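Take this structure first; my questions come after.
Yeah, one chain of the complex is gone here, protein chain that is, but the others are all in their spots.
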Amino acid sequence: MYDFALFFSFAFSPMALTRAQIESIAHLARLELEPAEIPVYQESLSRIIDLVGELDRADTAGVAPMAHPLAGLTQRLRADAVTEQDHHELYQASAPQVAAGLYLVPKVIE
Amino acid sequence: MSELLHKNGLTQLAAGLRTKQFSSVELVRAYLQRIEASQSVLNAFISVTAEQALGAAAAADRDIAAGRGGALAGVPIAHKDLFCTAGVRTTCGSRMLANFVSPYDATVVAKLKSAGAITLGKLNMDEFAMGSSNETSYYGPVRNPWNIDFVPGGSSGGSAAAVAARLIPGATATDTGGSIRQPAALCGITGIKPTYGRVSRYGMVAFASSLDQGGVLATSAEDAALMLREMAGFDPNDSTSVDTPVPDYVASLDAPLAGVKIGLIKEFVDEGLDRENERRIREALAVLERAGASLREVSLPHLPSSVPVYYVVAPAECSSNLARYDGVRFGHRCQEPRDLQDLYRRSRGEGFGAEVKRRIMTGTYVLSAGYYDAYYLKAQRVRQLISADFKRAFGEVDVLVGPTSPTAAFRIGAKTADPITMYLNDIYTIGANLAGLPALSIPCGFVGGLPVGLQIVGAHFAEARILNVAHRYQLETDWHRKLPERFA
Partner (left out) sequence: MTAEWETVIGLEIHAQLATRSKIFSGAATAYGAPPNAQASLVDLGFPGVLPVLNREAVRMAVCFGLAIGARIARQSVFARKNYFYPDLPKGYQISQYELPIVAQGALDVVLDDGSTKRVGITRAHLEEDAGKSLHEGLGALTGVDLNRAGTPLIEIVSEPDMRSAKEAVAYMKKVHTLVRYLEICDGNMQEGSFRCDANVSVRPKGAEKLGTRAEIKNINSFRFVEKAIQYEVARQIELIESGGKVVQETRLYDPDKGETRAMRTKEEANDYRYFPDPDLLPLALDEAFIEEVRKGLPELPDEKAVRFASQYGLSAYDAGVLTASRELADYYEEVARAVPREPKLAANWVMGELAAALNKENLDAGSEKMPAARLAGLLMRIADQTISGKIAKEVFEAMWAGGESADAIIESKGLKQITDAGAIERAIEEVMAKSPGQLADYRAGKDKLFGFFVGQVMKATQGKANPAQLNELLKKKLPG
């Protein structure tokens, strides 16, 4: 392996990601970016991807992915009981646009 | 007298209230004054709930008079602004939630309330807890009470600055990659992140669900133990909450250190560690040895991979956790959306700040088709290796120690231009999150007039042990008693 010091002196190969990739990631994440922001993210995401690309060096043959920090714990099950009441007015107090109990969005065309 | 109350820790204040040396109303007033006087300088609070606090304090005084009231009856605290509080705005440091009022209390909030604690307000933080300097907050940066040109650390920067400046004797905070321990170190206070699953995540706005854990910032291990004891415990609303009893962390604080095996993490004493900082760590270890502990060096060879692992796992989870902020049911909505996609893109584009967007995009990328195996799965495999390293180490020693942060606090603005440099602040703290281990930071001296911290990591559910080691250290030292002059 390698030590932390490497990260401080690591020479990043520039632009692992293209502008088009940034635009497509931003769309997948539904984030509107200003045109001027795109190169900034292109640069920083490229460097982050380079940083995490370091993981390639680790030998993980036969190692199971760890999705959860407490190994061996399993899902608890809840009894099938109705415990919630109708509070839609309270819950909709923070909603930007509602009518007749419905949340409103611009027309969805299927 | 009330102008000296803030010199007390939370434990002493709780005792003083119980023995009626002062009232909760007096105490709350005193702290509210300090908060008000410091706000324009430190910007530690996002919301101050003076009126509710005074009402609750009066009720606490009645409870105390009637011989009722929990362990924290009448004690003022404040919450990091990502714990949902019914009826009080919860912003998460974001424009996205600038007007969000939660209809419910987080489990942690409810538990502390039922222990009698009085909430004075909501504390500033990095936006959605993403940051290590509290500079990503939509509500402006928080300043370090030791030097207001410096950052307090993050993401729990408001919590740390407030406790360090004694605006509050204890605060809730959260730690996903070091967000309790690093600001504790940079502000010269004590902060503990418990074992994953020890404190309920219900009502804690999620950043990275498999790493997030609520904890405490206070001025001593003793105070942290008391507050954590009241916060921790099983919660049926959180599937990842662990159903084992909470030990009395306070009762075991005094246990002698004779026979306790301490391991210095070899990989943490690296080129990135400031030499002065290293000296403070070694001095602290000498104190622990004198107190009876035995010290050895332990190697965790995969630990240096924790930063790249973290910057895959945390953004991946965050990209999904933050998808719910879509301008439909709560949160920021853009003006006059043209269509549905415009509503999503602009509401999110406007509502989130630059760092949050960066992490959402990073996470979106590493999970996307064709990259999942190379990044996400690979990172989770390396995470397993890191976790195994810790497990092996805890077969040899009782606690692991090292620096909390590579350097003391840095100047506001010094690292904002380069996210990677900023990420490396968490280089020593992330490992405990990846493995779900309890870890704390205690002040162990100063470098260039700014505090630095010693980190103590324990095995799963060994909170009592690390608090005990920290407390024994604090019995021998007075770093934790130092106050920034300006707030003395």
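Order of writing sets the chain letters: A and B. Residues in each chain are counted from 1.
Everything that follows uses one rule, which is that contacts are C-beta pairs under 8 Å (C-beta built on N, C-alpha and C of every residue); 3 or more make two chains touch, one makes a residue touch a chain.
As the structure is a computational prediction, the values presented were derived from the model and not from experiment.
Considering the full assembly, B:Y202 is the residue among B:F22, B:Y139 or B:Y202 that touches the omitted chain. Interface note: of B:R18, B:K266 or B:R329, the residue touching the hidden chain in the full complex is B:R329.
For chain A, the residues touching the chain absent from view are 28, 30, 67-68, 73-84, 86, 88, 91-92, 97, 99-110.
Chain B meets the missing chain through residues 82-84, 90, 92, 97, 100, 102-104, 106, 201-206, 208-210, 236-240, 316-317, 319-320, 322-324, 326, 328-330, 340, 344, 364, 367-369, 372, 376.
Convention: only the chains that are shown with their structure count from here on.
The mean-CA centres of chain A and chain B are about 22 angstrom from one another, to the nearest whole unit.
Residues 1-8, 12, 17, 21-22, 25-33, 37, 40-41, 44-45, 47-49, 51-56, 58, 60, 63-71, 73, 75-76, 78, 87, 90-97, 103, 105-108 of chain A are the ones touching chain B in the complex. If you check the complex, the residues on chain B that touch chain A are 99-101, 103, 195-197, 210-211, 236, 239-240, 242-243, 267-268, 270-272, 301-302, 304-305, 307-309, 311-312, 319, 323, 326-331, 333, 337-346, 348-350, 352, 354, 357-358, 360-362, 364-366, 368, 374-375, 377-385, 387, 419-420, 423-424, 427, 433-436, 460.
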